[in-house]
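Just one protein chain is left out here, and the rest sit where they should.
Chain lettering (A and B) follows the sequence in which the chains are written, and residue indices restart at 1 in each chain.
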Amino acid sequence: MRRVISHSLTRCAGAVGVASALQQLPQYRFQSQVPPGVPPQMRAPQQQGRTQAVNAPHEDGEHSGDAEREFEPPKKPTEVPKFLKINTNEKGITNVQMARAPVNSLSLEFFQELNQWMLWLGSNEETKAVIISSAIPTVFSAGLDLVEVHNPKPERIGAFWQSFQEMWLIFNSFPKPIIAAITGNSPAGGCIIAMGCDYRVMARGPKDNTNSNRLYRIGLNETKLGLVAPPWTMPAYAYLLGSRRAERMLQLGETPVADEAQKLGLIDEVATNDEQAIGVAYQQAERFLSVPQQARWMARDMMRREYLQMLASDEERNYDTEFFTQFVQSPEVQKNLGGYLDRLKSRSRK
Amino acid sequence: MRRVISHSLTRCAGAVGVASALQQLPQYRFQSQVPPGVPPQMRAPQQQGRTQAVNAPHEDGEHSGDAEREFEPPKKPTEVPKFLKINTNEKGITNVQMARAPVNSLSLEFFQELNQWMLWLGSNEETKAVIISSAIPTVFSAGLDLVEVHNPKPERIGAFWQSFQEMWLIFNSFPKPIIAAITGNSPAGGCIIAMGCDYRVMARGPKDNTNSNRLYRIGLNETKLGLVAPPWTMPAYAYLLGSRRAERMLQLGETPVADEAQKLGLIDEVATNDEQAIGVAYQQAERFLSVPQQARWMARDMMRREYLQMLASDEERNYDTEFFTQFVQSPEVQKNLGGYLDRLKSRSRK
Partner (left out) sequence: MRRVISHSLTRCAGAVGVASALQQLPQYRFQSQVPPGVPPQMRAPQQQGRTQAVNAPHEDGEHSGDAEREFEPPKKPTEVPKFLKINTNEKGITNVQMARAPVNSLSLEFFQELNQWMLWLGSNEETKAVIISSAIPTVFSAGLDLVEVHNPKPERIGAFWQSFQEMWLIFNSFPKPIIAAITGNSPAGGCIIAMGCDYRVMARGPKDNTNSNRLYRIGLNETKLGLVAPPWTMPAYAYLLGSRRAERMLQLGETPVADEAQKLGLIDEVATNDEQAIGVAYQQAERFLSVPQQARWMARDMMRREYLQMLASDEERNYDTEFFTQFVQSPEVQKNLGGYLDRLKSRSRK
């Protein structure tokens, strides 16, 4: 019976997507979070193609050890976080503030720390919901750290890209509500973090804002640097904006301000200022906690499986990493990145 | 040549979706409705994978009986309907009113009766278009009958779920225009019936409405009861609302009022009151009848194949049924349902 259910779940949801990639990876399983009434297989739907392979040994009663591998739940990271500030309130809402000066750029070490803590928060019973925000004024995150991609170090670039993939998988399969409080500019990788959340509230700009140039902006603007957003984020962009509008915005690297982004569907709500954005995020976290959590999680999971499928297997993640590694090292891409970094430097000298 | 066409049709439309599930089932074939100019295979596109298997025997001239099975058209139900009121006007527009007091909740017997009549109306030459509405004030349909799912009877639950699947297949493959006149609240299963139609007009609320709490609402709010909308309805919800907005509304179980639902795309038109909603439904039925019907049906069919594919085979329907059966019997789900029913009872006592 168990196998039937497992297969069923995979098949049913499989028509929306196919498999929840995250749940195939032992380290991403949030086992302790799954409500007790759910049959064991529901907690970890397997990739369609693998279900049989995993289950087949049951039939002759052998090798069942493979099929029933028990995975360790994530452990609390032992080190004090370097790039994050983490606080949990009395209602179990945990605020994860990104705090990597000067602009929360996303490096290998940043992703590793964020991923480790998110896995722990996903499993830890004290935490009921997570709010992602920034400890740095006027910026949510500036996106990938260009030091990782300009003249990349061969020994880091693969691990860097895989840590980015893992962040995406963790956020999109997170078993608890996860709200983005966007209190600053959020281009490229910053926008991708926000897209992995269940709700996005964005502040309009700095409090004393009288200059429309200082209004916060959000969007996948990779093309402006000669890069392309990861293929596995494009469906999410299309899900938020509609496919053709997403395509045009990707081509041109558009980054709308909060009011426009809300109208387009890229964010859910606009706040007058940073403080209000944080306040709204706490309210929304409580709202997402007010419905039965097992049903809420299943509904979300079924809607996102299709695109998580793009990173469902080691093979796919490796292909994607190999592709990015080659692409980013092409002279054309490096020339564009170099030019951009030179412009940044000459601007900061003034 | 015939086989080429059949395969072609399947392949062409198959890229939008793959197969029209309904048409594989003999009892769902609306053969008499197919315009005379169309080659026989066009009337019943086969599932892609099956086309070859079905056609292969032709090659050696044997077993062709299997390939050319002739199916009986549906017959007029012999019994007077218990839960429906059915009237056809001089223009061939048939109004099917749901009339199962007190709130049109959807039981096994209700679905069986609705399905039987819809199959007949789809084949019957007198009927040119169908309007679905409610004979009960202030409610379109309250959704699944909770008696079927709270402490479900093992001998009924499977048949119940399959009758729900069949309703979805019949509505989405219906060969004639089908308009929903939503003259009352339409949560969960009520919303699913409306989603299976070609056009949705919804009344704002009762005529003397001065209380915004009495405005009619519509939406998939299953999560609020700890349930999840069937996976095969989720793509339709996303097609209407956009994927990410559908996801958020599913997670939170949101049920917007008519004006908001129209803005979001969940319904097509708002009417001031119930009478006006019915009037609009008749006008729209005539509008949908004003274009050549074969082309109209083909256009709709190609856009919906993708999600009908989720229930395309007996195997898929059985898996889905098995999954629901196990899921709904879990203690967590039963506890949520029991709590909800207790609240309903204590409210009705006051």
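Please note the rule applied: contacts are C-beta pairs under 8 Å (C-beta built on N, C-alpha and C of every residue); 3 or more make two chains touch, one makes a residue touch a chain.
Everything quoted here is computed from the prediction, not taken from an experiment.
In the complete complex, the residue from A:Gln112, A:Thr223 or A:Asn273 that touches the missing chain is A:Thr223.
For chain A, the list of residues touching the undisplayed chain reads 222-229, 231-232, 234-235, 238, 242-248, 250-253, 307, 309-310, 316, 319-320, 322-323, 326-327, 330-336.
Think of the hidden chain as still there; on chain B it touches residues 1, 4-5, 7-9, 11-13, 15-16, 35-39, 42, 198-199, 236, 238-240, 242, 265, 268, 287-288, 291-292, 294-296, 298-300, 302-304.
By our rule, only the chains that are shown with their structure count from here on.
Centres computed as Cα averages put chain A at a distance of 35 Å from chain B.
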